[in-house]
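Working notes for the structure below.
Up next, subunit A:
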Amino acid sequence: MGDQFSVQLDRLDSLARDRLPGMAGALVEVLSHLNHVIDGTYGAFFAHPLGQEDVFAGTREEFRVTTDFLQQVLQDNVGNLELAALALREIASRYRRADGQE
Partner candidate 1 sequence: MNSEELNRRAAELTGRAAEVYSRVHRREETLRAARERAVAATGEASSPDGSVRVTVDAGGMVTALDLAPSALGSDPSRLAALVVRVAQEAAGRARAAVREVYTPLQREGVLRDAPVLLPEPHRGAPPPPRPRPQPRDDDFDRPVLRDEGW
Partner candidate 2 sequence: MSGYQEWADNMYGQRDHFLGLAAEYGMGLIGPRIPPLFDAFVCGDPDRVEEMVDHLNAAKYVLNKDLREHLGGAQLDMAGWVGDAAADFLDYLLQLEDAIGLLTECLDALIVILRSHAAVVLAMRQDALNLVDLALQGIEAAGADDWKVALAVVGAVAGVLGTVASLGTATGALVEVVTVMGSAISGSAGVAGAVIDASSELGVLDDMIKAGEGIVAEVREQTSAVDAGLRELARFVSGTKLAEVRPDRPDVITAPSFDPGSFGMTDEAQGRHPRPTDTTDLVPEPKRRPDGPYDRGRGMIDPDRDRYEEQGPA
């Protein structure tokens, strides 16, 4: 069992290599579900291609806008978590290098 120094670094490793990537992965899964929802847009607000009426054209457009913004929010959060994981791995690495462990 190591001292408190190595316990702290283990925690940082857990955060950088497990928790944050796990959160990003969960958000990627959420994003994948949202992408399926977006794929359904055309069908849910469908208008027959040969028809003269497109009753839900406006709703289809609003739905695309709203889901696009939600998609951007999720993508940004995933990106931030991945960057944060990289930053924390780098911090742990610098502590180890300073300690002569690497």
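Selection criteria: all candidates are chains of the complex that A comes from, given by their letters.
One rule holds in what follows: a contact is a pair of C-beta atoms (placed from the backbone, for glycine too) under 8 Å apart; a residue touches a chain by one contact, two chains touch by 3 or more; residues count from 1.
In this text the structure is predicted, and so the values were computed from the model without any measurement.
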Candidate from 1 or 2 that touches subunit A, complex-wide: 2
Residue ranges of subunit A touching candidate 2 (in the complex, touch as defined): 3-5, 7-8, 11-12, 14-15, 18-20, 22-23, 25-27, 29-30, 33-34, 36-37, 40, 43-48, 51-56, 58-59, 62-70, 72-74, 76-77, 79-80, 83-84, 86-88, 90-91, 94-95, 97-99
